[in-house]
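First comes the structure, then the notes that go with it.
A single protein chain has been omitted from the complex, and every remaining protein chain is retained in its original position.
Going by the order they are written in, the chains are A and B; count residues from 1 in each one.
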Amino acid sequence: MSDQKTPGSSRVGLGKRGASAPATGSGSGSFLEVRDLKVHFPTADGLVKATDGLSYTVERGKTLGIVGESGSGKSVSSSAIMGLHRGTRAQVSGEILLEGTDLLRLSNEEMRRARGKDVAMIFQDPLSAMHPYYTVGNQIAEAYLVHNDVSKKAARARTIEMLDRVGIPQPDRRVDDYPHQFSGGMRQRAMIAMGLINDPGLLIADEPTTALDVTVQAQILDLLQDLQREFNSGIIITHDLGVVAEMADDVLVMYAGRAVEIGTTNQIMTKPEMPYTWGLLASVPDLAGDPEEQLVPIKGNPPSLLDPPPGCAFSPRCRFKEHVSGDLCTTQLPELTSAAGATHVKRCHLTDSSVLKQEQPA
Amino acid sequence: MWAYAVRRAAIGVVLLVAVALVTFVLFFATAANPARLACGKNCSQQQIKVTEKALGYDQPLYVQFGTFMKGLVVGREFPADKEVRERNPELVTDCGPPCLGYSVNVGTTVNSLIVQAAPTTISLAVVALVMWLIGGVLFGILAAVYKGSFIDRGVVGLTLIAYAFPTFFIAVFFLKYVVIKWEILPYPGYVTIADGGVFTWFENLLLPSFTLALVFMAGYVRMTRAFVLESLGEDYIRTAKSKGLRTRPVLFKHALRAALTPLVTMAGLDFATLLGGAIITESVFAYPGLGLLTVQSSSSFDLPTIVGVVLVAAFFVIVLNILVDISYAFIDPRVRLG
């Protein structure tokens, strides 16, 4: 087992590999920069713009939380980073710069080599995300073997080491178990081990705790936080504002395929500037506050992506649109403009966001 | 697992007895008088009575069934009537267990008829199975991988054609063109491996097996395509891709393995049915298998043979069902047979 590599030593920075990949990045501090990302799906009924002009950056060492409801495009846009739309009907455009390299301009083979090595992803339901017919160890080692020229024995040793690090008891025995023999929490730990086995620079966690019980969720969130120094940057996709509040440094709120508000976690959670974010926060019951108080729901339903409302996609459900003069909300898509702080942007025509604060939930 | 196999086998035996009873009652309780048929057209009432007694048809039905079941277990001698046997020792035929009866029409035990016919049918079925599995799975995967492309549409279209034409038409078509007009293959006639060697055996099986395989293959192409597509949409395929696996291991190690499970079930049951005889194919190619035996015995009201063939077919179906279920435990680690 002398060929066992210490974490990080085998990593080849994407920017250094492949001369064909032009380094368009400015080489600034952002680890991941997404520019004007569009993911469109042509269907029989028309073009579904699942993600439409999404831009954001993730700084080195930071975790970005992407919040949105089903159909907001949060998962679709992250799958685009992994290149998982390649070979499908999806039309992907824009730029995804990972350490300066545009992932969208990599060849299929280059993207495959980056997958699981430079960018890794863990998924919501670890039972369906693992193949039922292969042992947990086999599936984790597979991820190591495809990127490292090592023996099966070495890959197994590395797998056991990773299982140990994510807190699986008796990893040398459990490595030969099948996924169904693991509990839900252990399966998610194994998924995390699989994601981190090649020391990726970016870890994308897509609803990593949604399928888990609350005490197990707490364990997994603890684990992710402990492991955060093992990867450079992270993206955590979730609908649970509480999870984001605890895990993320910055938050991106998505609605109908677009970013509607970006800011630090504190800014978003305490001083939301966009009515949708405000509505989300107001509609979720929490463990503090007056339990007898009525929840303030967001009226209506999420829009159809086939035929989104004109102007601001949230306008049909927005309770603050009478504060905007004229029919701006229903005719013109608002730009992302800076809100209160320098790091805080919102997509809203509302100029005086104090109306939100007046109705601020307790 | 052994406990499971034993339990299933026990249920299988009960099922076989039930099948035997039902076929027995259905056939022997019909208006057709087997003794009269056995005796011939110009028999007098007297002669019929004698034949009836000699064959044991004068006994009540439940006694006949009891004798039949006993014969299955310990074997028996024919003719059924003891007196007749004693008077005419030269007529006595011994029928070892599992004795399926005696065909008066042919003048031999049903067992020997079936033993004669079975190798033909088994050969036909095995070669057809291999053909349709290889073709079906291969084209199925191809169609699934290139879903929506002209390859997919071409393959699916061809399966429709194979579906649309009845087996006898395809069989006759092959005979007329491949054999007679173009003379690509010799006129098929069953040759055992012992007689002609593997090559001749196979060469003669090629056309009938292919005819048989074609219809199944059409079904298996579509099933494989559907199962692989379903499997390709699973979350674990996304995981496999996210690891950076190449296309081939994603397809073969991850997608196909899951798609095979339902295919094995179908293949096992289809194969079992075929072992009971491929009536149309065997008839057209004049292959002396169980299917042809069924046709002949049916048309001549050879009731003991019909009952025998039905029992053998049921036996195959039951055994393969058990095998398929046991194979699950090997394919899918989640299945614990108990």
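Methods note: a residue touches a chain if its C-beta (ideal position, glycine included) is under 8 Å from a C-beta of that chain, and two chains touch if they have at least 3 such contacts.
Rule of thumb we're sticking to: contacts and distances are computed from a predicted model.
Entry comment: the absent subunit's protein name, as recorded by UniProt, is "Dipeptide ABC transporter ATP-binding protein", drawn from "YeeE/YedE family protein", "Dipeptide ABC transporter ATP-binding protein", "Alkyl hydroperoxide reductase subunit C/ Thiol specific antioxidant" or "M48 family metallopeptidase".
Among B:Y4, B:Y146, B:F165 or B:F301, the one in contact with the hidden chain is B:Y4.
The residue touching the chain not shown here, chosen from A:T265, A:S315 or A:S353, is A:T265.
Per the touch definition above, the residue from A:D36, A:D213 or A:D307 contacting the chain not shown is A:D213.
One chain of the complex is left out; on chain A, the residues touching it are 69-70, 183-186, 213-219, 221-222, 225, 239-243, 245-247, 265-266, 268-270, 279-288, 291, 294-299, 301-302, 317.
FYI, only the chains that are shown with their structure count from here on.
Rounded to whole angstrom, the centroid-to-centroid distance between chain A and chain B, based on C-alpha atoms, equals 55 Å. The residues of chain A lying in touch with chain B in their complex are 82, 84, 112-117, 120-121, 123, 125, 128-134, 139, 142-143, 146-147, 178, 180, 191, 194.
For chain B in complex with chain A, the touching residues are 234-236, 238-246, 249, 253-254, 257-258, 331-334.
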